[in-house]
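The full complex has more chains than appear here; those shown keep their coordinates.
Per-chain numbering from 1; labels A, B and C assigned in written order.
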Amino acid sequence: MFPDCRDIVRLALVEDIGTGDVTTQFTVAPETAGAARMITKQAGVIAGLPVVTEVYRQVDSEVQVTPLVSEGDRVEAGTVLCHIEGRAQSLLTGERVALNFVQRLSGIATKTAQMVSLVIGTKARVVDTRKTTPGLRNLEKYAVRTGGGHNHRFGLYDAILIKDNHIQACGSITEAVHSAFAQAPHTMTVTVECDTLEQVNEAVQAGADIVLLDNMTLEQLSQAVSIIDGQAAAEASGGVNADTITEIAQTGVDVISVGALTHSATALDISLDFLS
Amino acid sequence: MFPDCRDIVRLALVEDIGTGDVTTQFTVAPETAGAARMITKQAGVIAGLPVVTEVYRQVDSEVQVTPLVSEGDRVEAGTVLCHIEGRAQSLLTGERVALNFVQRLSGIATKTAQMVSLVIGTKARVVDTRKTTPGLRNLEKYAVRTGGGHNHRFGLYDAILIKDNHIQACGSITEAVHSAFAQAPHTMTVTVECDTLEQVNEAVQAGADIVLLDNMTLEQLSQAVSIIDGQAAAEASGGVNADTITEIAQTGVDVISVGALTHSATALDISLDFLS
Amino acid sequence: MFPDCRDIVRLALVEDIGTGDVTTQFTVAPETAGAARMITKQAGVIAGLPVVTEVYRQVDSEVQVTPLVSEGDRVEAGTVLCHIEGRAQSLLTGERVALNFVQRLSGIATKTAQMVSLVIGTKARVVDTRKTTPGLRNLEKYAVRTGGGHNHRFGLYDAILIKDNHIQACGSITEAVHSAFAQAPHTMTVTVECDTLEQVNEAVQAGADIVLLDNMTLEQLSQAVSIIDGQAAAEASGGVNADTITEIAQTGVDVISVGALTHSATALDISLDFLS
């Protein structure tokens, strides 16, 4: 069940097409048929072909997009991702928007897959954060899943994550956790962000479901995992990159959250080649 | 005159806050006052502080955002970018969205400034492309300007850019250019994308305003500039990065377009520190 | 932090005012000042005065609404809830929409308070369901909280609730729970809806966070609570009303969900009296 991308696709098309694709309008006859194939110029993990379909559905409902790979497939440079057929005008007009989506989403899926491969053999899952592109969160989180990662909470509304300032406002971790459990829906979990092992201990005692271990050393992470001892989930966060993630995973944490999956993924190089 | 960002800010807030910031709601009393400062942890060029102001205006119109640097300022790591004061709940609820915008826009401005610095002493201007984030084009193009770059066309609607497929549909460059001039508003320019020097020659003869030199070698670029000889603007495109841009600029082209300014800029590391 | 009601208020005003309040327009001079007070004709728990403020802010930003009771206050018939001052035209034009909101929300808060009072002395919390009015879910869930109840999940997106059909599709409760935990964000809880004690046992063994005991007898509920034995939260659902809720709570369940809080609450009788 792919996320609903109709609104953001519409926004992107309005933004790009505006009052009309003047070049195409004035150089290509409406009746000219066209065909194109989308090719990746870089190896990577593909995500976003359903968005390509939606882009062309909105531009011209008679354009046919035929995917040739599945979402999440790891492909080599030169792989044809899909065929697109229909009016040449429509193919040209939708090209850039379709590519902008699939390049970004595949970039995220590829980066996620790389990070996930580095924790194989550990029990850690790699998750995203809320450091996503404004307007694209749901699609970007889909790309993370497609790349083999997992999602963290989707926003401020679907889980409790108590940070420094919340703790300070409540007086203590214990009070903050109790206050949250007392008022929040019983279906919500409570995470506490901890900088020290003392905080970890308090969070676990207070009944936190998840303890977020923020910017800790490998040594601290290991100790935190011992303290938590299965009474909560242990989530490592901060300073995670391809060089550090394996060792972090080996400390025994359950979850590693990585902002760079979305805020610093670069686009996968994908292009549209017109046939004949 | 800053771009209107009200709609995309609203979209981003809806996406993040949804039915409410449950953590803040259940741990921070409504009457608690707060203050915070936004600090950059990396050196860079700052863009997007007006978006921060708009984010907080929408979250809570009584929050005060006071910028301490100007848009486009190059700052060191550790610089305080703005102060924010108001209800603690509001400060916490708007934090992530505000940061997501300013990090991305400052990342683009910083990357742009870097590229611009590499062409100093040449007549080339560095411009963006349409490879922008869906929904953020206007803000991202603002960030490019803020970083010292220039903008290319904003979309398919405001300039003619004739590519391979348009040429093929019309029969020749000459016919495509004539067809465009005959039908388009007289206020619009015509650019022709050329892969060969023969095409460059034909585009200039046909009266193109701008010749886009696509993926040419330095040698070809120099020859193209000679052929064009001031009768049109010369724009280099393709394979532009920090290693190649200086030599490309030295070929005498007028414009260098760089997709990576927007599609592969990474976020500048900026955080919000709460003051007790 | 009151839910954002701007959009639904705007929708309600557009729906009621349309092309203009013709009566007021043609019988009341624009410069006439007015004052009114909102009075409840029935005793109850008040919820929704911030919506009244928002209604008038949208009708005419110069109207002043001054609440005289707090959200959640239990008041007697005849209590004045707020004063409203401003242009007579504006007061008349916004009257019905303001009342429609506050009557409904206070009706829900009042019904919730009644149910909550019937479980005092037990550990059960009274929660709502997704059986809310289309478009008003967030406000109605706010009214439940205001009446002293708690919220269940807000929608399909913020918690896992495995029902018959999900179980059937997966093969067993155990498989469904494992499948959900393996794929869902680690911040989400898993609830399993059970009709029998065997299912309860399986759900607990599978690691469910919450067991929803659907339409069970008091005897079954007690047994289920024993089986669960604190390893998960126990939620009773189905056939809950003022006659049955106390005994249900006494079985030791943690949560009782009541659809009627929202789908069958009737409006509290509140009116607007104009002062000459």
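Observations on the model:
What we mean here is this: a contact is a pair of C-beta atoms (placed from the backbone, for glycine too) under 8 Å apart; a residue touches a chain by one contact, two chains touch by 3 or more.
Small disclaimer: the values here were computed from a predicted structure and weren't measured.
A single sequence accounts for all chains of the complex, and while 3 copies are shown, the assembly in the file contains 6.
The definition used in the following text is that only the chains that are shown with their structure count from here on.
Farthest from chain A, judged by the mean position of CA atoms in each chain, is C.
Matching the C-alpha atoms of chain B with those of chain C calls for a turn of 120 degrees, to the nearest 5. In this assembly, the C-alpha centroid of chain B lies 45 Å from the C-alpha centroid of chain C.
In this assembly, the C-alpha centroid of chain A lies 22 Å from the C-alpha centroid of chain B. The multi-chain contact residues of chain C, meaning those touching 2 or more other chains, are 154. Contacts from chain B toward chain C in the complex involve residues 17-21, 24-25, 30, 89, 93. On chain C, the positions that touch chain B within their shared complex are 1, 3-4, 137-138, 141, 154.
Chain B contributes residues 8-9, 11-12, 15-29, 32, 34, 88, 92-93, 96-97, 99-101, 103-104, 130-138, 154-170, 176, 179-180, 182-184, 188, 260, 263-264, 266-267, 274, 276 to its touches with chain A in the complex.
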